[in-house]
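With one protein chain withheld, the remaining protein chains of the complex are depicted in position.
Showing subunit A:
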Amino acid sequence: MIEHLLAGSSAVLSWWPLAAIVAGLMIGIVVGAIPGLSPSMGVALLVPFTYGMSPMLALILLLAIYIGASYGGSITAITINAPGTASAVVTAIDGHAMTRQGRPARALGISIVTSAVAGMLGTLVLMLFSQPLAAIAVTFHPAEYFALALFGLATISSLAGANWLKAFIAAIIGLLINTIGTDPISGADRFTFNYTPLSDGFLLIPALIGLFALSEVFSRIEQRDFRRKRLDEVQDSWPGFVTYWQLKWVTLRSALIGTLIGIFPGAGATIASFISYDIAKKQSQTPEQFGQGSDEGVAAAEAANSGSVGGAMVPLLTLGIPGSATTAVLVGAMMIHKLNPGPQLFLSSPELMYGLFAAMLLANLALLLVGLAGSRLWIRVTDVPKPVLFVLISLMAVIGAYSVRHSMFDVFCCLGFGILGWILKRKDYPLAPVILGMVLGSIAETNFRRAVMMDGYDVFFTRPISAVLLILALASFIIPLIRMHRSTTRDPSL
């Protein structure tokens, strides 16, 4: 393997691949940062430009975009509370809290460094263990996917703290919204009122833009919060090495969680970031800071998100099976370049595979440089006069929601979700659980029904992984209930 890796690295270390990495990262970061453009759209957009390139160069460019876009979503999450991708929702919780405290540089610094480090760790795992991991990924029964989704939902209790009850109501709103549309198992129309645009249900991206970006704008306008925020010069310095070193365990753990969950086709970065945030909070010395601008919160979310890129590449490279929207585009791109992703690719062109691994490592290193340089620019966003910022966000929301599938219906949905988000936020209902419900709803439902169709109801308890995950999920659901009951009986002010 070492000699393949060395051969691969030497192919990557020349001008063109390096230029492709930097260009890809920059495009990816911009795509990820614009709400409404997803990493898969970014990669698909660039596929035609790679026709004339060698397969290696083409894939390096596309992978760099994927890596850049996975990080880019966190920039707008931190600076303006408008996560560009669903997985950046968790980053927004603490990242934007830090911005509101006048410390955006700290949040941006932590997010870029943990992203890059976790990206490299994910790549290392991919390089060393892709074959055994792929073998594990395919043995995941639908019952276990269901249990994983429930476990993801249970993280809400730790996400919300004292607001536990409202958070669960918010999550169920998301789950119910998710049931609107064509039923994935029976094909029947559910709650669509026979209205064609509803047959695919409410799309995630317009909902995400509305719930986060628009509701934030509406709340700030309501509070007439137009002051230009002076950055806190004393507190807001770029974090130093000591800070990162203190976050080493959170980063490492979250990166591994992200990579592991990333390998399961269809699970993805969003569950990974919620679960690792939950675990980070439970393991933390200062769990009370989570949600109020915790360094560990940002690190956990970002590391899991970036780690999942390496994980998602496992089934793609070993079996040719795409586990996410972006890897599906990558399969197409590989086939256009006459490469058949799958087990034979490792045998037929090992130098290409190891070249790609080397390129992914290098791209994460470059992400650190490009991202840190870019962050100094992004931070200026917080300096833009608020009226200008608010109007621009509303314009971006409209065009972003429209471009998902060219429909004014989505624009109205986006505005509707914005108003819903504003109303909920006004009454202290957290918004992240709504998105979590929308993402996990269909994973939970389809796998629950598939599992029962295959092996009956018993299967959830006879398979060990599923049983353990379900018990853990139930515990995280029940424990806060007991705690809250105790605290309300003791302290009537709650």
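What we mean here is this: a residue touches a chain if its C-beta (ideal position, glycine included) is under 8 Å from a C-beta of that chain, and two chains touch if they have at least 3 such contacts; residues count from 1.
Going forward, contacts and distances are computed from a predicted model.
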In UniProt, the chain not displayed here, chosen among "Tripartite-type tricarboxylate transporter, receptor component TctC", "ATP-binding cassette, subfamily C, CydC", "Glutamyl-tRNA(Gln) amidotransferase subunit A" or "Hydrogenase", goes by "Tripartite-type tricarboxylate transporter, receptor component TctC"
Touch with the missing chain holds, among A:F226, A:W249 or A:F461, for A:F226
Missing-chain contact among A:M1, A:A19 or A:L176 belongs to A:L176
Touch assignment to the omitted chain, from A:P55, A:G152 or A:P315, lands on A:P315
Per the touch rule stated above, subunit A touches the missing chain via residues 37, 40-41, 43-45, 47-48, 51, 137-142, 165-166, 168-169, 172-173, 175-176, 179, 183-191, 193-194, 196, 199-200, 218, 221-222, 224, 226, 265-266, 315, 319-323, 325, 327-332, 335-336, 338, 340, 342-344, 385-388, 390-392, 394-395, 398-399, 402-403, 405-408, 411-412, 415, 419, 423-424, 426-427, 429, 444-446, 448-450, 452-454, 456-457, 488, 492-494
